[in-house]
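Taking it in order: structure first as structure tokens, then the write-up.
Only one protein chain is missing; all other protein chains are in place.
== subunit A ==
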Amino acid sequence: MLENDLKFLEETFKQYYFDHFDLIHVPDRSKEREYGYKKFNSGMIRHMSLKTDKDLHLMLMTNVPSDVFCSNGYYSFPNLPMAEKDWKEADLIFDIDAKDLKLSCRKDHICMKCVSCAEISLVQDACPKCKSNKLDLVSLPCQNCISGVKKEVLNLMKILTSDLQIDDKNIRISFSGNEGFHVYVTNSSYNQLGSNERRDLIDYIKFQSAIPERFGFPKNNPSRTSFPDLGDSGWSGRVAKELFGSKSKRSKTITKVISDGQVAYQQKLEEMKNSIGVKIDSNVTSDIHRIFRLEGSLNSKSGLAKLVCQDIEKFNPYIEACLIEDKPVEILANFPIKFSLKNTKFGPYMNEKTSVPKYAAAYMVCKGIASISGT
């Protein structure tokens, strides 16, 4: 990162932290958690312990981190090396990200940035300027992406509260500060589960590894009555809805399923993971020693804040999580696609100098599509 950009982001992040101590708190049982942070242009520092909000705020002011993290795990000795921490339990956390949903809008707001010459262009095979094929993708997610992720979050919520019977008082949803949402389950009997057990739970939520026998089609003598019903609870009901559509089509569909055979049915069930499985990130949920972005802190991939959503359906991250001030800043921007923040449209920019509010400048510098003018 260029020196001017680095200085700008550090000052902006520091100002944000100073102005928003009210949003940044240590979570429950802070003494048992591990903290970590990253600075701009530098690696991760982990295995820290912070006991109170005061400790946290002091750390933010002293180090001006680009990103701040806190563990889902609870330990006896959170600041010792991993093997000596003495793991007790971990909150169950799910991550749903727009990039994993394969939405059709994605191609409309994605660009590539050449690693060799920093040229920004629409997606193509090689850099149009230097022909390098070392390219980074830059995505500025749109409202459609956010709606897609919200839909997945709501599907996940249904499984958590009904199939898994988790009290919704113990579930918290946060915007991740970039392209997705984190769903936290705390104080539940699931906290004690290890990685392997969580992996099994993940397969359940993603509807992975389902077998035909469980969904009504044994190897020998399949019976019409054993197929799932639309009114069934859990996956049986969801599979029935996906398979039959409506009650009236059930009988006809079963006849076809049986005549197509068990292997075809297995294939159908496998495909269903794409349509009815919830698209959570397996690596996140199975990790019981992970550190997660701290709620209230800024995400250095966007300059947006990670925030708890009280009402996910109404939550608009590009307004509510955009908390940096709006003082004008001169930038040199280069991004051929439009985007919107705080109800204001920006771009496209064809390698031009422009003046934008600080939150938009921070967003673009974080995304690597603008520089602070004066370089």
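Simple rule for what comes next: contacts are C-beta pairs under 8 Å (C-beta built on N, C-alpha and C of every residue); 3 or more make two chains touch, one makes a residue touch a chain; residues count from 1.
As a convention for this text, contacts and distances are computed from a predicted model.
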item	value
Chain excluded from display, named as in UniProt, from "ChsH2 C-terminal OB-fold domain-containing protein", "Amino acid/amide ABC transporter membrane protein 1, HAAT family", "DNA primase large subunit PriL" or "Aspartate carbamoyltransferase regulatory chain"	"DNA primase large subunit PriL"
Candidates A:E197, A:E313 or A:E352 - the one touching the absent chain	A:E197
Contacting the left-out chain in the complete assembly, out of A:S233, A:S246, A:S259 or A:S275	A:S233
Absent-chain contact - pick from A:I24, A:A90, A:I173 or A:A210	A:A210
Residues of subunit A (touch criterion as defined above) contacting the omitted chain	162-166, 189-190, 192-193, 196-197, 199-201, 203-204, 207-211, 213-214, 233-236
